[in-house]
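First the structure, then my questions, so here it is.
One protein chain omitted, others in place.
What follows is chain A.
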């Protein structure tokens, strides 16, 4: 690990200026992912600007039933917050499906969204990886690939985004509030993360020095009837093979409104607009749910190692919607 200069920020604008003016500087939040990357040599900043003690650690209820979540709110606190449990259960369940109890106490809301892929080649500095070292190639194309993407990937990168929280926020039309060198702006969650294209080294549309200060969740008719389901290799404390965030508003057995996002299938949380459109106004049955997921998955590109994900995400989507319709989580 190279020499590190450490600053503890007491003011968000000053923190932004410090990082924006130094190409070698990085923000430090909870550090559960960044500190690991420092040890592995995946991240090599010369300066860390610690933003974890900025006064961005509150959850405020907004007019219209929405929530504003400070960037430094810890994952465990957000999952336990009564307004999240009551009004945005998909968010609570996604957080509780991620990491371990210890890590959730340390990890922050913004850091969770900005965590980097767990692709084994990205994390192994002895291998080629376009996301870690642009232009070196992608070892995952021909290597260990069962975690790879099936939607939206490119020849440059086939990895997936690891956050559970980001998938739930994508389904619920959340936005991040970003403070940059030129001031504040809002970025919808559906636009925050990028598909890899020719530049997989950029996970998001944020620029160097941009600091996420909050996440805003709008109130909606569907959010209280939402949930998150995650399929993985062991029952707990593992990244998703695939995951589903779903929110459902039924009129009898007809779908009045629905939100669907998938994790584990793409370089970003995958908002399943095609499936949503297929379901809106339809009678919800196992067949209609599976057909809607299949319509979204028509664009999937798979290998021998990832073919299972198509069936898995279709089944998990149908299962999750039917459970929601039945009133269960």
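Heads up, the rule we're going with is that a contact is a pair of C-beta atoms (placed from the backbone, for glycine too) under 8 Å apart; a residue touches a chain by one contact, two chains touch by 3 or more; residues count from 1.
Definition applied: contacts and distances are computed from a predicted model.
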item: Chain not present in the shown complex, as UniProt names it (candidates "Phosphoribosylformylglycinamidine synthase subunit PurQ", "Alpha-E domain-containing protein", "Xanthine dehydrogenase YagT iron-sulfur-binding subunit" or "Branched-chain amino acid ABC transporter permease"); value: "Xanthine dehydrogenase YagT iron-sulfur-binding subunit"
item: Sole residue of A:16, A:38 or A:312 that reaches the chain not shown, by the stated touch rule; value: A:38
item: Touch with the omitted chain, as defined above, among A:80, A:250 or A:325; value: A:80
item: Omitted-chain contact residue, chosen from A:50, A:133 or A:201; value: A:50
item: Contact partner of the left-out chain, one of A:26, A:93 or A:193; value: A:93
item: Positions on chain A where the hidden chain makes contact; value: 1, 3-6, 8, 28, 31-32, 35-36, 38-39, 48, 50, 52, 76, 79-80, 85-86, 89, 92-93, 96-97, 99-103, 105-106, 235-237, 329
